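Here's the structure, in structure tokens; my notes come after.
Of the protein chains in this complex, all but one are displayed in their positions.
Take a look at chain A:
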Amino acid sequence: MRFYIDDLPVIFPYDRIYPEQYQYMCDLKRTLDATGHCVLEMPSGTGKTVSLLSLIVSYQQFYPTRRKLIYCSRTVPEIEKALAELKRLMEYRVSMAETEEQKAKELSFYGMGLTSRKNLCIHPEVSKEKKGKVVDARCRDLTNSAACQKGRENPGSVDLCDWHENLGKLEPGNLIPPGVWTLADVLQYGRDNKICPYFLVRRMMPFVDIVIYSFHYLLDPKVAEQVSKEMSKDAIVVFDEAHNIDNVCIESLSIDLTRPMLDSAARSVTRLGDQIEEIKRTDASKLQDEYARLVEGLQEAANDEDAFMSNPVLPEDLLNEAIPGNIRKAEHFVAFLKRFVEYLKTRMRVLHVVAETPPSFLQHLKDITYIERRPLRFCAERLQSLVRTLELSRLDEYSALQKVATFATLVSTYEKGFLLILEPFETDNATVPNPIFHFTCLDPSIAIKPVFERFSSVVITSGTISPLDMYPKMLQFTPVVQESYQMTLTRNSFLPLVITRGSDQVAISSRFEVRNDPAVVRNFGSILIEYSKTVPDGVVAFFPSYLYMESIVAAWNDMGILNEVWKYKLIFVETPDANETSIALENYRRACDNGRGAVLLSVARGKVSEGIDFDHNYGRAVIMFGVPYQYTESRILKARLEYLRDTYRIRESEFLGFDAMRNAAQCVGRVLRGKTDWGLMVFADKRFARADKRAKLPRWINQYITETASNLSTDMAITLSKLFMRTISQNPNENQTGISLWTLEDIERHQAKQKELETEKQGGRDEDEYGDGGLDDSTLVQIDLDV
């Protein structure tokens, strides 16, 4: 359908619209008009992505500025879904176009998604590699400019990638016909035309109207510098499913070093030394040239193929000056690296926990090794230059050294908001040291700051980002719009239940002290048994951590609980391996489709909880066993909590509660897609009964938790669930249209009403006799007066 928001014609690819979708679009438009940022929480499964895309595409196509959209999502499945959604939207827009001109405009629209080489490679050998790092390295060997030059001058001397070569023969900016290309489409196009899909997308980036990729491509400076540097400032940035955005920000500036890594780095340094010796003998001029360039302080313009490692620090923190003299010469730099690695190795020998700030670390470093802060800041850049000069291959073997260089640059660039923690033992009771040196970022606003500064409109949206004011506080920005939408329902399509005790009245909780108590474990188990008995098709259960899930699966098996579940449903469990879990997930879906029904055991914050939908028959009930708190004994978490408290006045318990509830809400929110879908949401922990916990749930879930449903025993919950299922499986007789579904007329009526309210506010009375064809309110009032 087509409707107007102010003067903007919006094309929405359905015949009807949810009221919250309409509201969402209005608020989104307000944000874009004001060129500001916003935080929007829209209930899961109410078509957030399609509303967002349809408004923004309408916006792009209507206004002449044609602002580019950078749409970020968390996972590849979500990226692919957004692309498919966009593709369908564009097909609809083409079919709705009124003039030929308009049609041509819609047809010339470009939308693409970007992911790693590993996911986009179609080279027969390289794509077989299991590790993404190896794929990257082998790809670079086949495609870097030096190799290409050699190979083209002297065919056959160097192995080149045919797909990449073919791409080079095409005219830039016209590598692929216009349209929306999902990842699968691009792969197929690459196969059909024998061109490289990865570089195809990379090179098309400046020309596309919408690019969809993951958060890291914009937030992680190592990646962002390569792929997102050229995005124009007026681009619209959207972070979808952004409830965990603070963690991505923190991750992108944190790094871990271990002892095996340092050993490998030391070996790499030695190899670099050998390489330098050799090149001195064969082609000394190369080193000379490099030295000269560094003296001049020239930045090398690296193209996409050559870039293998970019500066890990944010653009504004980059130093635009020449590399210091003491590391300009290759052999000096190698010696410098060697000293630094040795220093780190000695630090690792300490057998007690150390926590220190970057300045204190640098001071100690200087005292011991005389390494200054300034050359350390150039470490990553200098290594990059050296590797390019030496024309090294198989860079994956140097990855540990790259990490050390990254660490060096980061630690010497940032003073505030970071902490170094050395943990000699993995756990408190371990006796064999396995030291890890954490360099951890504590402040999520650091990484996202450049994004807010550079782009005029940043939209942060998700199904679960309550409480809304937490995000502006943590990420340090001022939104122009901040909104949470309710879910309008003509009948309750989901039932949230809080189970606080088992049928035997023993309280259940995943609190550390009681979580392995047999009574609790059994009560958790009986919840699973009861639900697998009563609920058709798919049941998904989430645990607070992998450790807990693994121990409870073993315990349930020995208690015979799983044997009972096997009678009713198949059981699938999330495993450490992502591909293995995907296959389990695929089988789970097959079992749900087939009617056999299955139970999926998985972990909140785990692989499955991110980006996999359990809508319709794939999830009729979600059970959250316990509150998914983070591991509070973690030193990194403790440091972060302390920092939040001191800097932003966010109390520890407040943050922990918020974090647990957003993850719990995220897990249970996956069951719904659309308003005809239904599902049960079971929160099994006595702590969920507390009002302060529930207040942190998104409003659209919380408003449906009734007083009775907030403190149940297992048998009561089952009774309520059965009742709910009996009601929900009846045909919805009442017409949802007008209440939870709007037709075009409903929108227009709503808009007319809004307008009236506004004019009324202004004081001017509108005496339009022929409103929308019916009697308007004022006439009705007059009639009443006559009587």
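Throughout what follows, contacts are C-beta pairs under 8 Å (C-beta built on N, C-alpha and C of every residue); 3 or more make two chains touch, one makes a residue touch a chain; residues count from 1.
The rule is simple: contacts and distances are computed from a predicted model.
Peer 1: Suppose you had to identify the omitted chain by its UniProt name; would it be "BSD domain-containing protein", "tRNA (guanine-N(7)-)-methyltransferase", "LAQU0S01e12816g1_1" or "Proteasome subunit beta"?
Peer 2: "BSD domain-containing protein"
Peer 1: In the full complex, which of A:L547, A:A695 or A:L757 touches the chain missing from this view?
Peer 2: Residue touching the chain left out of view: A:L547.
Peer 1: Thinking of the whole complex, not just what is shown, which of A:A104, A:A146 or A:A184 touches the missing chain?
Peer 2: From the options A:A104, A:A146 or A:A184, the contact with the absent chain belongs to A:A184.
Peer 1: Sort through A:Q102, A:N166, A:N193 or A:S254 and give me the one touching the missing partner chain.
Peer 2: Going through A:Q102, A:N166, A:N193 or A:S254 one by one, A:S254 is the residue touching the chain not shown.
Peer 1: May I ask which residue of A:S95, A:N563, A:T719 or A:Q754 touches the chain that does not appear here?
Peer 2: Hidden-chain contact among the options goes to A:N563.
Peer 1: Of A:K81, A:K338 or A:R491, which residue touches the hidden chain?
Peer 2: Spelled out, the listed residue whose C-beta touches the missing chain is A:K81.
Peer 1: Where does chain A touch the missing chain, residue by residue?
Peer 2: Where chain A meets the chain not shown: residues 14-18, 47, 50, 74-77, 80-81, 84-85, 87-88, 115-116, 118-119, 132-133, 182-184, 214, 216-217, 220, 222-223, 250-252, 254-256, 426-427, 436, 438, 440, 544-548, 550-551, 553-554, 557-558, 562-563, 566-591, 594, 596, 598, 603, 605-608, 610-612, 630-631, 633-634, 636-637, 673-676, 736, 741, 786-787.
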